[in-house]
Structure formats: structure tokens, C-alpha cells
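What you see is the complex with one protein chain gone and the rest in place.
The block that comes next holds chain A.
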Amino acid sequence: MTSEPILSARGLVKRYGRVTALDHADFDLYPGEILAVIGDNGAGKSSMIKAISGAVVPDEGEIRLEGRPVHFRSPLEAREAGIETVYQNLALSPALSIADNMFLGRELRKPGFTGKWLRKLDRGAMENFAREKLSELGLMTIQNINQAVETLSGGQRQGVAVARAAAFGSKVIILDEPTAALGVKESRRVLELILDVRGRGIPIVLISHNMPHVFEVADRIHIHRLGKRLTVINPKDYSMSDAVALMTGAKAPEEPVVA
């Protein structure tokens, strides 16, 4: 890789009581790529992702976005910096509508007096934007953008969450197990969506346990083990069983990481 990483981390440490979830972990994401992050349960993938998306504050280490050090204290700060995350639980409010959910925490207010002084939300604009983004991504045919998210199927909810990230993520999109709860066809749609988003030039971090999905879409695979990055492999040079062997410790990496 010749270009500079758009998002990188060095020496991240996070401890929960006596458990060390992150033990000097490193991370690099290059522009325009899909980087898959794999690792066994408890390897610290989630903690690392939470650290770079602002959901947890690491005890030590440095995170750089476009070469500049950043210190996120909340997901909102990471979002403002251009990093959007789709969490495994999707972070949707079931009783709120699709449009409300897409704009949760970044609502649009009406221009002029009603917005400034009465703090009135611009529902029309938010609904149009939500409808536009969802159909643009080809994810669903919307009947009613105001229907509650809890009335949607699992795939539809995933679609709303991914559409929210794709609509607002300006620099990096992080997807945590986006296909874990989906059926075969719905998974396919989400994978296409991931490739589509990359096609627009936005790099993606994909956390997944699904090896066929990872090997299909990823440009590079970051293997996490025992709280740190074990190695980064190219899916073209390795088989799925190699990756599983590395991830579980059955095999040692051939060379140390050169990121």
C-alpha cells in the first residue's frame, strides 16, 4: 500500500476490571477498500470497533483519522468526524418511525421562526430524504416512511440501519455483523449494498463471522487474536481454513504485519 491510511490506530489498550479486552491493538484502513475484521469470540474485535467509533474510550493508544489524531468521547463525536457505525443491534428505536430513526440525533429543523424559536422539526424534508436514500440503495419499496421500525422484518431493519450509515457516513462506514441475523437473500442484498457503497469511494470496515461473505467482498482481512492484530492477509492468497486456523491460533502467521 502506497497511500496513507484514512483511519488508523496504534497501541490501543482497553481494560474492563481485570479483563484486558484490547492489548496494544493496531488497525489500518486505507481509502476505498473493504477491510474485514475477523477473530474468535472474545478476541476484542468489538472493543476495537467501539474504540474507533467512539462508543468506548480506550485507556491507551492513539487513533488517527486522515493522519490527524482524534479523541472521540462519544459515538456522536465520531459521527461528526465522518465515521458512521451500524451496530449489531442496529441502534434503532423500535417505536419510532423509519424517518425518525434515520435522523435520530441529527434532526432537521424547519427554517425560519418555527424552527429557530419553536424548535419545530422539518418532517417533510426528513421524510423525503429518508425515502430517497432507501430507494436509492434499492433496498425496499416504501409504502409508509412513517411506519414504526418494529413493524419491519429483520432485513428491512438492517436496510434502514445501513441506509442511515450510507446516507451520512462521509469518510468511513463500520458494519458490525451486518448479515448475522439475515436470510440468504437478504444477506445477498446487504453484500451488494456494501460493494455499492465502496463503489462510491467510501471505505468500509466489515466485522463478520461469515467466512464466505468475508472472502467474497473484502480487499484485506484483519485477523484479531487475544486483544491485538495478529496479521492482515489478502483473501486471494489464503483459503478460508487458513484464516480460521490463524484466527483460532492453530497456525502462526508467516510474517509479521507490515501495514
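The rule is short, and it goes like this: a residue touches a chain if its C-beta (ideal position, glycine included) is under 8 Å from a C-beta of that chain, and two chains touch if they have at least 3 such contacts; residues count from 1.
The criterion applied here is as follows: contacts and distances are computed from a predicted model.
Q: Which listed name, "Response regulator", "ECF transporter S component", "Fructose transport system permease protein" or "YeeE/YedE family protein", is the one UniProt assigns to the chain that has been left out?
A: "Fructose transport system permease protein"
Q: Of the listed residues A:92, A:130, A:166 or A:246, which contacts the missing chain in the full complex?
A: Checking the options A:92, A:130, A:166 or A:246, the one contacting the hidden chain is A:92.
Q: Determine which one of A:26, A:40, A:59 or A:192 touches the chain that has been left out.
A: Counting the whole complex, the residue in contact with the absent chain is A:192.
Q: Quickly run down the residues of chain A that touch the omitted chain.
A: That gives, for chain A, the contact residues 55, 74-76, 79, 85, 87, 89-96, 100-101, 104-107, 109, 118-121, 123, 138-144, 147-148, 150-151, 153, 155-156, 159, 184-186, 188-189, 191-193, 195-196, 212, 216-217.
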